[in-house]
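Every protein chain except one is present and positioned as in the full complex.
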Amino acid sequence: MWQSLKAYSYFTKIRIINNFAYSFEIMARFVSNFLVLVITVFIWKAAYKNNVGIAEVNQEQMITYSIISILLVSIYSVRVDRIVNERVREGFIAIDFMRPINLIVGWFFDDIGTSIDSFLLTLLPLLIFSIAIIKVPLPANLTAFMLFLASVFLSYLILWIITAMTSMIAFWFIELGNLSFVRSQLIRILSGSFVPLWFFPKVVQKVSAFLPFVYIYQVPLSIYIGKINFQQALQSMLIQVVWILILIFLLSLIWKKACRMVTVQGG
Amino acid sequence: MFRWLKHYISVTNCFARLAIQRQMEYPTFLFGWIAGNFLQWFGGLWLIQTIMSRFGDLAGWKAEQVIFIYSLSVISHGLVVIFFLQTWVIGQMIIVGEFDRILLRPMDSFFLFIVRNINFVGITDAIPGIIIFFHACSLVKFHWSFVNIVNIGLILIGATLIRTALYMLVGSISFWKINRDALSVLMMHFQQQATSYPISIYPYSLQVIFTFLIPIGFISFYPASQFFGIGTILDIPFNFSFATLFMGVIFFFLASYVFTTGLKKYESVGN
Partner (left out) sequence: MIVVKNLSKEFLVIKKSPGFSGALKSIFFPDKKIVHAIDNVSFSINRGEIVGYIGPNGAGKSTTVKILCGILHPTSGTILINGLDPQKKRQEIVRNIGTVFGQRTQLYWDIRLGESFELLRRIYRIDNETYNHNLSVMNEMLQINELIDIPVRQLSLGQRMRGDLVAAFLHSPKIIFLDEPTIGLDIQGKKSIRKFIKNINRLNKATIILTTHDLDDVEELCNRLIIINKGRIVEDGGLKQIINKITPYRLLIVDAEKIPVNFKTENCEIVKSELNRIHLKFDKNKITASQLIAQISLQIKIVDLSVKESDIEDVIENIYGQSV
């Protein structure tokens, strides 16, 4: 167990070193996220200007929500879809399969590497700049913060598995590689990363409670700003766990099919 | 002169034909783009409507007016994707040696760079934009006079040039610092977010920047403000569609100058 963890963590290390070579891109990601953050904050400020009586959350909470949301965006840099697509398109996937490790786990640890340096080089600077220029995005209370951390971990898993799953379409249809674009758009709209779903019509809220997307951004963010209480938070996290189990099951099904497909056809 | 023009037009045509044929080779790709882009733009519309219906107005702008801004933004984005997508991937082109090819041809390099890729898939961006535009027009009771139609045309041309110029400016950095176009993606997110809402929501200093330094205000906000007669920090006496076109041309020339300078640098340093 320890041995294999060490092997997989090597993926993480390699990825971190690799990313350093692209320091320019990391900088660009920081600037990009920061600009989007500023724009978002001003949109909310303008929206709240003549509307003090918004029942859902107040302006302070909404701005905190936006800041934390962008921070999450910055470390949720999942690239497994790009890796899979590239390996399949260039015909390396058959070679990858010959390595004596579980490829999926390897890719996961690879992405963890990206997240770690995003944390250091994007999230921390973003946080510092937000505090300096906008406000201190304090959590509702300490318990909320602890629950938030746990929930973030779960939501990262959900996002990662969904991404990995859709990327595997490439095994069958290389040309549908751009479906990952569709997925990211769905997530943008339905996860509450920009506009939380409590501003949406009731029907949409009901429907999306049964979709995995809200559990990626909105749930941890709501916990953070204290929009949902302790009990609701636990409940939501339970649903997150259920989603993870379902998605892992689906992923393993698809993965088995993909394996057979690669070993039979040679990629 | 005439012969020269004919030569360049004939090459442009040929590039366009090859581009269509190239994209027709992978028809299934189109599904992904249609689905993704329709989701993106109509989803974006829906987000704006959601915010506006809950909050009523944004810095004095009503829902349908914001949607009008948004539609101008989406259409001009679509036009960029159709005609100038290659300005997003200058870094990539350098890495794979595309510019070596361009420099080997007995034609103007900037011209070859611009015409070499006409990306018809971009209509999957433009069409949602146009649909949203007509929707917005009916909401705001847009007056379809000849002058207004010409104005819209000028605005879209100018807006497309402004956007392209900005992409070209950040893309040209790749000539000095090798990178995989991370800044282009940044530019896209930024343009998309910043041109979908009135820039009067920002503090005065930012508005000035968005007017003169990074003139995205001219892409959608200033033209729309004139149609609706809403005052802005920039009260100039003449038609804003000309202002947009003017800014577009100026910035496009500036950007093409930077691009050409970058290409010269590329010739002296290699990749």
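As written, the chains take the letters A and B, and residue 1 is the first residue of each chain.
One rule holds for everything that comes next: a contact is a pair of C-beta atoms (placed from the backbone, for glycine too) under 8 Å apart; a residue touches a chain by one contact, two chains touch by 3 or more.
Being a predicted model, the structure only gives us computed values, none of them experimental.
**Student:** Which listed residue, A:F20, A:F145 or A:F230, touches the chain dropped from view?
**Tutor:** Among A:F20, A:F145 or A:F230, only A:F20 touches the chain that is not shown.
**Student:** Which listed residue (B:V11, B:I34 or B:I230) would be found touching the missing chain in the intact complex?
**Tutor:** B:V11
**Student:** Need a quick check: the contact residues on subunit B for the chain that isn't drawn.
**Tutor:** So the residues of subunit B touching the missing chain come out as 7, 10-11, 14-15, 17-18, 21-22, 25-26, 96-97, 100-101, 103-108, 267-270.
Assume only the chains that are shown with their structure count from here on.
**Student:** For subunit A versus subunit B, what separation do you get between their C-alpha means, in angstrom?
**Tutor:** 29
**Student:** Going by the contact rule at the top, pick out the subunit B residues touching subunit A in the complex.
**Tutor:** These residues of subunit B touch subunit A: 26, 28-29, 31-33, 35-36, 39-40, 43-44, 46-47, 50-51, 54-59, 177, 179-180, 182-183, 185-186, 189-190, 193-194, 197, 201-203, 206.
**Student:** If we count contacts the way the header does, which residues on subunit A are in touch with subunit B in the complex?
**Tutor:** These residues of subunit A touch subunit B: 22, 24-25, 28-29, 31-32, 35-36, 39-40, 42-43, 45-51, 54, 173, 175-179, 181-182, 185-186, 188-189, 194-195, 199-200.
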